[in-house]
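Quick notes on the structure that follows.
Apart from one protein chain that is not included, each protein chain of the complex appears where it belongs.
After this line comes chain A, so read on.
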Amino acid sequence: MLCLTLLQALWLSPVAAETELSGYYKNIFLRNGENLFAGNRLRLKFLVDFNQYVQAEIQYTNQLTFGQFPKIQTPLNTTNFFKTDQVLLRADGLDWTHSFYRAFVSFKLKNLDIVLGRQRIAWGTGRFWNPTDLLNPFDPTNIEGSERTGVDALNLKLSTDRLSYLSWVGAPGPSFAESSLASRYHTTIGPHDLSLMTGKFKDSLVIGGDYAGSYQGAGVRLEASYTLSPLKNFWKAVLSLDYQFSRLYLLGEYFYNGQGESDRRHYDLEGRLAGRIRNLGQNYLGTTLSYQLSPLMSLSGLALINLNDGSCVLGPTLSYSMGPNTDLIFGLNAYLGLPETEFGRNSVLIFNQMQWSF
């Protein structure tokens, strides 16, 4: 029945579909310890509106880099079904690659949205950590905060009213054990946003939820999950608050990570390097402070602290809007702590980025 409805939606496509092309060019330089890295990325975003029911989006990346990209900046392993990246040339530290960052088709049927393909499914309300974002988690220490991995999935979203929806996601992996099946319900009651989720994520069963609201003008967010996995059952929870004081923005977040270890001697370093887990410790504190120096220039600082081993990442950045579509960012990630701690084992990372959008 569903297939028939989808075919009907495609059948209604006019011959001349509406298309739109946008994207950006980015240039990035970084130094991490002795390593130097330079990269150029062209991202092209094609949107095709076949008709009011069917739309397709493809985001294609062509990237030329020189040098070794720091391992600590490597995205988490999302074990996608399709391999969408390809090396065009690799020689003497030069890498020329291309890939599909996003590639999906979406169908709008009354109050049901069906999205099939490489997409981002952003669950959770935490700013640094999202215990319920298990399909395409991101790393808050990533110097490219808006580069977020996608997931190959079939996503069905049923809107039950303007502010509520139920979604089902199937994300196949190379095998059933590496596949995920999950559902989430989101609703708004008065000034409160609430979500509940459950599912099988690879070899684990997870149940969780999140909340977003406010108190005395401050944003208040909660997010928690409980995981049943073959190795261990654990909780993850986040409490997040933010407030804007005139030109100064402050965000604070506490993260309890039951998957991690309180004793640094038991850290799963292999899992971190392989991209299976992100956080080694159990208790974390994250803060962001952002100050608007002028309408075109802002200074922000990030601090992520592992409360168990005392190590931390400090990440100040200076952003300047050079033109209506051009941004320049200078920043660094300073990793502080003893050599055997989570963050202390990394070298300082200094970077600058320039992005032109079109």
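One rule holds for everything that comes next: contacts are C-beta pairs under 8 Å (C-beta built on N, C-alpha and C of every residue); 3 or more make two chains touch, one makes a residue touch a chain; residues count from 1.
Criterion: contacts and distances are computed from a predicted model.
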| item | value |
| --- | --- |
| Omitted chain (choose from "Cytochrome c biogenesis protein ResB", "Glutamyl-tRNA(Gln) amidotransferase subunit A", "Outer membrane lipoprotein-sorting protein" or "Energy-coupling factor transport system permease protein") - UniProt protein name | "Outer membrane lipoprotein-sorting protein" |
| Omitted-chain contact residue, chosen from A:F37, A:Y165, A:F234 or A:Y284 | A:Y165 |
| Selected from A:G219, A:G275 or A:G301 as touching the chain missing from the view | A:G219 |
| Hidden partner interface residues of chain A, rising order | 20, 22, 47, 49, 55, 113, 120, 122, 125, 145-146, 148, 157, 159, 162-163, 165, 186, 188, 191, 193, 212-214, 217-221, 242-245, 249, 292, 295-296, 324-327, 357-358 |
